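Now for subunit A:
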Amino acid sequence: MNFLRSLADRDRVFDFLVPAASPVDVRHGPILYLEDVTVSFDGFKAINDLNLTIDDGELRCIIGPNGAGKTTMMDIITGKTRPDAGKVWFGSRHDLLTMNEPEIASLGIGRKFQKPTVFEALTLFENLELAMAADKRILPTLTARMTPAIRDRIEEVLETIGLAELRLRPAGILSHGQKQWLEIGMLLMQRPRLLLVDEPVAGMTEQEMERTAELLTGLAGKQSVVVVEHDMGFVRSIARKVTVLHQGSVLAEGSMDQVSNDPKVVEVYLGADAEEEVA
Partner candidate 1 sequence: MHWLGRPFTERSTQLFLGVLLAALTLVTILHVAVPQGHPLHVSAYTVNLLGKYLSYALLAVAVDLIWGYLGILSLGHGAFFALGGYAMGMYLMRQIGDRGVYGHPELPDFMVFLNWDSLPWYWTGFDMAWFAFIMVLLAPGLLALVFGFLAFRSRVTGVYLSIITQALTFALMLAFFRNEMGFGGNNGLTDFRDILGFSLRSDATRLGLFIATGVALAVGYVLCRAIVSSKLGRVCVATRDAEARTRFIGYRVERFQLFVFVVSAMLAGLAGALYVPQVGIINPSEFSPVFSIEIVLWVALGGRATLYGAVIGAILVNYAKTVFTGVMPDAWLFALGAMFVLVTVFLPKGVAGLLAYRVRRRKHRGEDDESPTPRGKEVSA
Partner candidate 2 sequence: MNAYRRKILPRPYFRNNLRTRLCTKFRPSQLAAAALVTTASLGFSSQVLAEDPIKVGILHSLSGTMAISESTLKDTVEMLIEQQNEQGGLLGRQLEAVVVDPASNWPLFAERARELLAQHDVDVVFGNWTSVSRKAVLPVFEELNGLLFYPVQYEGEESSENVFYTGAAPNQQAIPAVEYLLNEVGVERWVLAGTDYVYPRTTNRILEAFLKEEHGVADDDILINYTPFGHSDWQNIVAEIRRFGSEGKKTAVVSTINGDANVPFYRELANQGIDAADIPVVAFSVGEQELSGIDTAPLVGHLAAWNYFMSVDTDENYDFIDAWIDYTGDEESVTNDPMEAHYIGFNMWAEAVRKAGTTDVDAIKDAIIGVTVPNLTGGYAAMMPNHHITKPVLIGEVQDNGQFDIVWQTPSTVAGDAWSDYLPGSRDLIADWRAPMRCGNFNVATGSCGGSTAAEEAEAALAE
């Protein structure tokens, strides 16, 4: 029976049956709103009654020890994992729990993975071209032509991420840091309202880190950005507001200074790290 019903679920095949995505409504407050979200794997609660609000245009850092549920949280927002309970709203109009990944992506939520994933066989230019906000249905994609406007936009982003010289090289030859930037560039091409960035500086050199920090702070204001990061120095260098996750729920929230002085946070998380930072 389920099978028959799924056959009737036509909008998954025929694009024209899908209502056009409506713009995000942020008049009534935050751009992202998570309430009482819970998800468990084999009895282990990866996310436990998580509540989180991100404002439009905000740059938010999320920190937390391993297993705090940072990546799972991102999975839930982007539709990869379905929570057992709770609400996830994008603006005040879109219930993300009813949507699949491409739908969520086309609403304007972009995600950068922990491990940089770019299309290695394609050139940088093509990577950006694919990521660009455009009509992403089959026939328009098949007949799409390269216009000067598109080319300019791609060049602009290539400049922004500082990889313009490499535009015609396959992305597979890039260094780790360059891939991270390219991925951020791809997110920019989507003109997202909300950027989810997972550990952008892992494995980067000092200079690369600086450059990344510049990139991200430059984006805030135009877009809302959520950064998940381990590196405290980096967080300190870009953070305005920090959320600390622990065991799947919010432990503390506030500016970096507030948070790092919170005794609970110091106890469960910052303890060892903070000393290192000082050193």
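The candidate set was assembled so that all candidates are chains of the complex that A comes from, given by their letters.
We adopt the following convention: contacts are C-beta pairs under 8 Å (C-beta built on N, C-alpha and C of every residue); 3 or more make two chains touch, one makes a residue touch a chain; residues count from 1.
Keep in mind that this is a model prediction, so the values were computed, not measured.
The contact partner of subunit A in this complex, picked from the candidates 1 or 2, is 1.
Those residues of subunit A that touch candidate 1 in the complex are listed here as 6, 12-13, 15, 78, 80, 101-102, 105-106, 110-111, 113, 117-122, 126, 129-131, 133, 136-138, 141-145, 170, 172-173, 186, 190.
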